[in-house]
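Only one protein chain is missing from this complex, and each of the others stays in its spot.
So, chain A:
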Amino acid sequence: MALSGMRGLSVFISDVRNCQNKEQERLRVDKELGNVRTRFKNEKGLSPYEKKKYVWKMLYIYMLGYDVDFGHMEAVSLISAPKYPEKQVGYIVTACLLNENHDFLRLAINTVRNDIIGRNETFQCLALTLVGNIGGREFAESLAADVQKLLISSSCRPLVRKKAALCLLRLYRKNPDVVNVDGWADRMAQLLDERDLGVLTSSMSLLVALVSNNHEAYWSCLPKCVKTLERLARNQDIPQEYTYYGIPSPWLQVKTMRALQYFPTVEDPNTRRSLFEVLQRILMGTDVVKNVNKNNASHAVLFEALALVMHLDAEKEMMSQCVALLGKFIAVREPNIRYLGLENMTRMLMVTDVQDIIKRHQAQIITSLKDPDISIRRRALDLLYGMCDVSNAKDIVEELLQYLSSADFAMREELSLKAAILAEKFAPDLSWYVDVILQLIDKAGDFVSDDIWFRVVQFVTNNEDLQSYAAAKAREYLNKPAIHETMVKVSAYILGEYGHLLARRPGYSPKELFTIIHEKHPTVSTSTIPILLSSYAKILMHTQPPEPELQNQIWTIFNKYESCIDVEIQQRAAEYFALSRKGASLMDILAEMPKFPERQSALIRKAEDAEVDTAEQSAIKLRAQQQMSTALVVTDQRPPNGMPAQPSIGPLSLVKVPSETVDSQNPGDQGLTHPNGVVYKEDPQPPSQDIIGDLLGTLSIEGPPGAVAQSPQSATYEAEGAPSAADAAALVPVGEESGSVQPIGNINERFYALCLKDSGVLYEDPNIQIGIKAEWRAHQGRLVLFLGNKNTASLGSVQALILPPTHLKMELSLVPETIPPRAQVQCPLEVMNLRPSRDVAVLDFSYKFGPTMVNVKLRLPAVLNKFLQPITVSPEEFFPQWRSLSGPPLKLQEVVRGVRPLPLPEMANLFNTYRLTVCPGLVSVIPCVSDRFMNLLNMFLLVEVELTGVPLSLV
């Protein structure tokens, strides 16, 4: 079957294949191109057959990797040929040679449209395929309506309709406006009733794209998706030809489950039940078999089912079942399954409450870090990074460090960045952190970016306890014969700053320190010399009484660099030289660096940047965004992608002042004027947030960061304790906050958000983040407050007082007085509701950071609706009860005006989050909501909401 049916083409292909080398091949191809070019020039003499042949040759040459910059016109013109063989060639070659941005394509739009609306089914197929594969915006605008018509036409055969569905999907991607939501949602639902599985598969792909952008409009498709999935999973009524290795179209199953992942929930209990039954069946009924293809197919379905279960927040039991399955997968030999097991386990981390089960597999995951397959190693690294927390950080980071020496180069940078971030985030103690980073630099210096060593310097500077330890460590590393230049930088910096703390120990005299640093001097590049010069200047300053010999040595060096071509070096040398002759005043100028302002780690920012992905919004990402609040609580402080990462620099930039002003404000402040002795004359930029800004921000003379923290103002945010009776939802306005520590995000908004959900962030400022997680059972509730210290220094005098209103009984467990750096403390809080009331409990929280006392009063989201328990009541039961209530105080009516119009399902959703059930069966005009309030008191709460006239009544 090796004959193409076109002799000239076959001969050409054989010729090319017979070429001995690339050069010969090029000659042969050039000859052919010349030939084709001349033939195209006098087009008139070309028969359709010849034209077709030459166009194929062009495609072949193009495929071999040669530039084919002519003949596009001929290919496009074949599209309008009257006969099938030529037309088909025109379509296929055009679709291969051109992309949507080629101008030539415009010429074809009309012909293509004629083929689409024409009667010839075969031509329709060709045209739809072309548009589906390379159609751009212009195609979308001029053809979408025709394509839609074909898709829903009852006279078209499935053959055409399935192509129309995918073609429409392409056009929708190019221009979402082409699918008119209002009219289309119903049509889409009808398409899901399609009997032909080919059309159904294509339609399902279309639905996935539509719901990924707007699930609201397509709620009616949800039950149909579940039905389809049921039918497939039970293999009911599936033609033999649509099974693949005995599995009913795995593709359709996967797509259906993908579509379901874009709906936030499945509300209808019956649909939900049947969906879970199917999922359970898939989870349990998939075995690893010998046949590779069958295995692939069944596991494609299984992994999609896992993703859907995660999305649906199944019961804990089912979740642990999933984790157990994944645990099995990451231990199997089959590499694909292992890879996907690791990947899905990483996704699973988003789901609360399973982290502990995942942790049990740590050893197995570490094994995968040493797998021969780099793809698997990458997944393992990602998973380890994701599952790391305070409890296992030491093990994981040490494992990563160990792996670093043997890891491939492609992974080292990522590996070292991740190790550095984990070490920083979860360090059980800071000396360990210093150890890790120094080891990191030692083992993989080339892959350690500057921000990593900047960061360790920041930590050391900000923690006095750490300084002599770090100096000793740095000294140790300098003893090694060959060390990485980054190590020279960091050691020189630390020894210059803190070497004097150890001056009494043997080997730490200024002279010895200088010698050991200076030994490295010949090997370093110009970027390191300025740091060395600063260190020398500092050593010189700490040498009391001065040693003339050392002084002379250092002065010689300064002298030498005074004429250096590098301006930075020259300036430092000249200034240090001049300054060091000033004697006593040197002490002030070269004093220790002030503390760095607390900022979001540049490393974490960098990691986030790397994660920015241009891909279409995926179900998983959407989910990640929905889950972010939980993730924040659980994983301490991984800022969500979606939220603007406004780091703690904010307040600092507000008070940035020229150095002169700072001086006058802090006259006695150790003479901080020019912290490292370098006088920067101009500094017009605001403190930059980039990498340099992180370290050098304070090196230049912006307001020393201490200035903010040192002003002993206490910040107090007043939150009114007594709620106004105005409305149940919007409770109290929070007073304007004052003071120097500004909260991040709006406290009010955070509170309202928490009234509707059970976990999230209650409060955040540059120093602390307070997360909350709650569980409610009838009149009782259990909250956990997560107090996370974001700083590299401890927070002291931590106090949390609960000011409960009379109707709530609240008991807060002991809150520790200090929160260690980077640690998170959990404080359980028990709540019991004694009677219904709209008053709110307030948390009076205070802590001390440096000299600053911060006090905030935060409303706790233990609000009325949390204690409600939804029950289902039929309209027949509801109305008699409703009517039997006479009036105030049992029945209240309130009219709310100016409410933003809400679609019905959204409204129902809102009520659900308030723990009110919408009675089934009452549509559009009066959805009635009924509820029971607290077992104990056995009170009923009936709510009637009339949408048209907008009266809102409460009983």
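Here are some notes:
Just so we're on the same page, contacts are C-beta pairs under 8 Å (C-beta built on N, C-alpha and C of every residue); 3 or more make two chains touch, one makes a residue touch a chain; residues count from 1.
FYI, contacts and distances are computed from a predicted model.
The chain that is not shown carries the UniProt protein name "AP complex subunit sigma", picked from "RNA 3'-terminal phosphate cyclase domain-containing protein", "AP complex subunit sigma", "DNAI2 protein" or "Elongator complex protein 6". One of A:35, A:80 or A:133 touches the chain omitted from the figure, and that residue is A:133. For the options A:41, A:83 or A:195, the residue in contact with the chain missing from this view is A:83.
Considering the full assembly, A:170 is the residue among A:39, A:170 or A:790 that touches the omitted chain. Within the complete assembly, A:99 is the residue of A:18, A:99, A:180 or A:214 that touches the hidden chain. Which of A:46, A:109 or A:159 touches the hidden chain is settled by the complete complex: it is A:159.
Chain A meets the missing chain through residues 1-5, 10, 13, 17, 49, 56, 59-60, 63-65, 67, 83-85, 88-89, 92, 95-96, 99-101, 122, 128-129, 132-134, 136, 159, 162-163, 166-167, 169-170, 173, 197-198, 201-202, 205, 239, 241-242, 244, 249-252, 254-255, 258, 293, 296-297, 299-300, 303-304, 335-336, 338-340, 372-373, 375-376, 378, 613-616, 618-621.
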